[in-house]
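Only one protein chain is missing; all other protein chains are in place.
Order of writing sets the labels: A, B and C. Residues in every chain begin at 1.
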Amino acid sequence: MQKLLHKYTVLVYNYKMTKGGRTMKVSIIGATGYAGAELLGILINHPEVEIRHITSESQTGAAITDSYPHLNGFYNKKLSSMTDVDQFADSQAVFIALPHGHAMGIGQQLAAQGIKVIDLGADYRFRDEDVYEQWYKVPHIHRGSGAVYGLTELYREQIKNATIVGNAGCFTTASILALAPLAKTHLIDVKSVVVDAKSGMSGAGRSASLANNFAEMFDNMKAYNIAGHRHTPEIEQALTEFSGQEAIISFTPHVVPMSRGIFSTCYANLGVGVTPEDVDQAFHELYDQEYFIRLLGRGGYPAVKNTRGSNFCDIGWHIDPRTNRVVVVSAIDNLVKGAAGQAVQNFNVMFGLAENTGLTKIALYP
Amino acid sequence: MQKLLHKYTVLVYNYKMTKGGRTMKVSIIGATGYAGAELLGILINHPEVEIRHITSESQTGAAITDSYPHLNGFYNKKLSSMTDVDQFADSQAVFIALPHGHAMGIGQQLAAQGIKVIDLGADYRFRDEDVYEQWYKVPHIHRGSGAVYGLTELYREQIKNATIVGNAGCFTTASILALAPLAKTHLIDVKSVVVDAKSGMSGAGRSASLANNFAEMFDNMKAYNIAGHRHTPEIEQALTEFSGQEAIISFTPHVVPMSRGIFSTCYANLGVGVTPEDVDQAFHELYDQEYFIRLLGRGGYPAVKNTRGSNFCDIGWHIDPRTNRVVVVSAIDNLVKGAAGQAVQNFNVMFGLAENTGLTKIALYP
Amino acid sequence: MQKLLHKYTVLVYNYKMTKGGRTMKVSIIGATGYAGAELLGILINHPEVEIRHITSESQTGAAITDSYPHLNGFYNKKLSSMTDVDQFADSQAVFIALPHGHAMGIGQQLAAQGIKVIDLGADYRFRDEDVYEQWYKVPHIHRGSGAVYGLTELYREQIKNATIVGNAGCFTTASILALAPLAKTHLIDVKSVVVDAKSGMSGAGRSASLANNFAEMFDNMKAYNIAGHRHTPEIEQALTEFSGQEAIISFTPHVVPMSRGIFSTCYANLGVGVTPEDVDQAFHELYDQEYFIRLLGRGGYPAVKNTRGSNFCDIGWHIDPRTNRVVVVSAIDNLVKGAAGQAVQNFNVMFGLAENTGLTKIALYP
Partner (left out) sequence: MQKLLHKYTVLVYNYKMTKGGRTMKVSIIGATGYAGAELLGILINHPEVEIRHITSESQTGAAITDSYPHLNGFYNKKLSSMTDVDQFADSQAVFIALPHGHAMGIGQQLAAQGIKVIDLGADYRFRDEDVYEQWYKVPHIHRGSGAVYGLTELYREQIKNATIVGNAGCFTTASILALAPLAKTHLIDVKSVVVDAKSGMSGAGRSASLANNFAEMFDNMKAYNIAGHRHTPEIEQALTEFSGQEAIISFTPHVVPMSRGIFSTCYANLGVGVTPEDVDQAFHELYDQEYFIRLLGRGGYPAVKNTRGSNFCDIGWHIDPRTNRVVVVSAIDNLVKGAAGQAVQNFNVMFGLAENTGLTKIALYP
């Protein structure tokens, strides 16, 4: 295994806390899900952000700490209802953490008022709304929104000027980051791609369900939605765009008994004559300057625990001369880089802040 | 999802316990590892077996219950040393549960005395000992042993008459059982096979190791030995034999935070014109009469917990018309069907006993 | 730590399976909960038992394997409704695994027909129905039932002739077995007893609940129902009876992130002049002949994993000369010795079968 690359000659965290105003005002729609709570946890410590409104349709009027006692001492605002759209007039940006289909209506209203929107769900992830409708079985009611796909490292320039960002999904963030260097450089056949992905249980959301009960899933694992998971077209959209070839891939999600974490194992056939060094170069050129991507090099093995609670994506790659395939393995925290952390990363880009502002938390290990 | 097939018109457990002699005498070499302990747990309840000797080189002279208090009340024999080969003269069969490289010497001695050998390690798994030497980096000192590969369902006829059986590995049992129906019927391109496999932590064996410490692996997962794991040639040997084509596959093992269990996700390109019904038929024809294989049908989802502590292999398959790939998912308990249970299944076959004798334990759920 | 006592000079499992009739007919009311499923798992392998009817009010008409795929290959009967009381006329015994309050009505009807009843819930656990009503807030509608408390080792003689047995609870089985030797011999002050008990998550039953969701309870633990848990009066009833003194105890239950298992830590003040040898003797006299109790001795440390899936209760005890307290620690599997296993043990006693018939399963380790 190659040594991890220590690329940060200037460390980014040599800041000093001083009393001072928080200049940005934001709100969170759908604060009681896991992604909403993670957003709160990040934004409370974001030095430039003041949280104005947090909403929940099922818990309207209650304190957020009734749902999340771990926020006690930090935050005890009451939850309002998103139906009161006027309240958001004092916010420069609104994060939406709702199930798919529920962000389009409010998103359109907010954007019309010039409020920037970062949607953590799927509503704004697809350039072609027909693809959305086909996979999500919901009519898209905000076509032509101009939304930008929110995978920061790969769409940063568009995000800078976006009014609406469709934050990338958890499986997709890990998988697209793993494959983008090779797709962009045409080193792989994108039609040969197989993505075998594994998620911790928080990915299933915070709702009572027998299938998600502790006793059912502890010491257990399984696959689900084979050949039909909705993150499939999201990965295909990116790979198609990067490679210029139509990517049709196999994507298999699994649940494993962890709280958090995505581990993605991505297989692809290498083109004729592609060398290991070509592969190495593709990763380094694309990512060496990226703060949140840690390249473990050829032969490197990420572990989800090294990313837990942090916004990092750790990536290693392996070349199998016997099959002429490349295997890329990547790990993220599904609630951070796969949801709330990347949403804040996108927010920072949209407002011209240092991209890692509020996101320098180190993984909780062990 | 198709209904699970209930093929057992005559239930096998309608036996009655009566006092009576246990007719078969066996010994276990290497009883203090997890596979050895699992063998003990099974054989103690096997109605035809009397355990004669159990060995351990590191614990010679100690009681097995010093290592495994859960055996208290059932078994408290002292551990002997395998170097005393004469002791095995009273045994009709010897199970060997040693690290690879250590079974060949004693195996040769035992076989020479007419004692049947079931080796749970890798030493006797390969028809071509050169393949063994290439992957295991150990000289094979018992060439031409006539050993039979011990994946019972697929090699039953040879096992019946074998003197030495090389019990199939854990990843390989789950993976070969998943792919054999399609390889045998030539429905897939065996060169396109990708096997993405996940194991519980008992697969790492019972030895102190920082990498296997609880705090390191809890809420964690990772891949290892990508493009180099030694179960790769074992799967290739079987697929090559079944398909008549040289199979070179991608195999990626992972560790996930479970005690036990193998989950194998197998991808392959379907041949031109292959229909979903062709695939269904391949599975049903090969396995409908198999006691230990539970077909969950097309669209079925196995879960490792349904096999925990049992000798079953649960299999489901999925066809993706977008990619023309088939995805077969299978689950076993790595210590039972992936090790000790299959060893006893092979033993039963070798001695003409009902194949599930001693193996009717139901999974521990939840 | 003392050596574990190997008391079994004659092993009990040297039986031989032979084809033959299963002579006892039983039914299970409430088969779809975890205790019901565990009962099924045990009774399917019980050599004397034929299962006639299994019921579920919520799943009437469905196959039990729809709820529990791990039973596939063993059992696929349809679930009936308990409201059809006539169906039980062919059963010699009926196990009831319903929430408290629901067993009394059907229990009375069955007993009136001469069918023996083993209730796994709380309805029949209290000699004084007023205590039941006070703690469970439900009117007791079957007063004077003659029910016997089903903690086998301690109430065996009464159980032999009982028509109705109120199977002991999970926390209570572990705790009463730990304290009974000392209460019966008056070595401890029963008013000083503190029981600090820990349960795996299957103790919460099989129902969807946010509090029991995997992501909520993984890497987590907490206490609940402090000074108010309903197992308190059950322990007090036993200790009062054994000691002849009114026992009022502190009982604190906790949930810890395990599938199964009860671990009970019991504290009591020793009487003046009580010696360590007195304590040892109390345990050995009461339990040395008990198959399902494994005494780890003074200084012994049980671990729940050594009992997982088995009907054993492992007990160790510790004397603290600094405080003159004894600390007794015990471990069981909550679904086996704490529910279904003990129910079958009671059944065996009621029908004159060897007490461990069908219960010789070894713990699943690791």
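Quick note on the criterion: a residue touches a chain if its C-beta (ideal position, glycine included) is under 8 Å from a C-beta of that chain, and two chains touch if they have at least 3 such contacts.
Computed from a predicted model, the values in this text were never measured in an experiment.
**Student:** Which residue from B:Lys77, B:Arg206 or B:Arg298 sits in contact with the chain not drawn here?
**Tutor:** B:Arg206
**Student:** Just to verify: which one of C:Phe126, C:Tyr267, C:Phe312 or C:Phe347 makes contact with the chain not shown?
**Tutor:** Candidates C:Phe126, C:Tyr267, C:Phe312 or C:Phe347; residue touching the omitted chain: C:Tyr267.
**Student:** Can you tell me which of C:Ala147, C:Ile164 or C:Ile319 touches the chain that was removed from the display?
**Tutor:** Going through C:Ala147, C:Ile164 or C:Ile319 one by one, C:Ile319 is the residue touching the chain not shown.
**Student:** When the complex is taken as a whole, what residues of chain C touch the one chain not shown?
**Tutor:** Residue positions of chain C that touch the missing chain: 194, 196, 198, 200, 215-216, 218-224, 226-227, 248-250, 252, 254, 256-261, 263, 265, 267, 301-305, 308, 318-320, 322-323, 325, 327, 329, 331, 366.
**Student:** Please identify, in ascending order, the residues of chain B that touch the omitted chain?
**Tutor:** Residues touching the hidden chain, for chain B, are 34, 200-202, 204, 206-210, 212-219, 257-259.
**Student:** Touching the absent chain: which residues on chain A qualify?
**Tutor:** These residues touch the chain not displayed: 4, 6, 8, 11, 13-22, 34, 37, 41, 44-45, 47-48, 65, 68-74, 76, 202, 206, 218-219, 259-260, 291, 294, 296, 303, 305-310, 312, 314, 357, 360-366.
Keep in mind that, in the parts below, only the chains that are shown with their structure count from here on.
**Student:** Centre-to-centre on C-alpha atoms, which chain is most distant from chain A?
**Tutor:** C
**Student:** Just how far, in Å, is the C-alpha centre of chain B from the one of chain A?
**Tutor:** For chain A versus chain B, the centre distance works out to 39 Å.
**Student:** Nearest whole angstrom, what separates the Cα centre of chain B from the Cα centre of chain C?
**Tutor:** Result: the chain centres lie 35 Å from each other.
**Student:** Just how far, in Å, is the C-alpha centre of chain C from the one of chain A?
**Tutor:** Result: the chain centres lie 47 Å from each other.
**Student:** Among the residues of chain B, which are close enough to touch at least two other chains?
**Tutor:** In chain B, 218-219, 259-260, 303, 305, 308, 366 touch at least two other chains.
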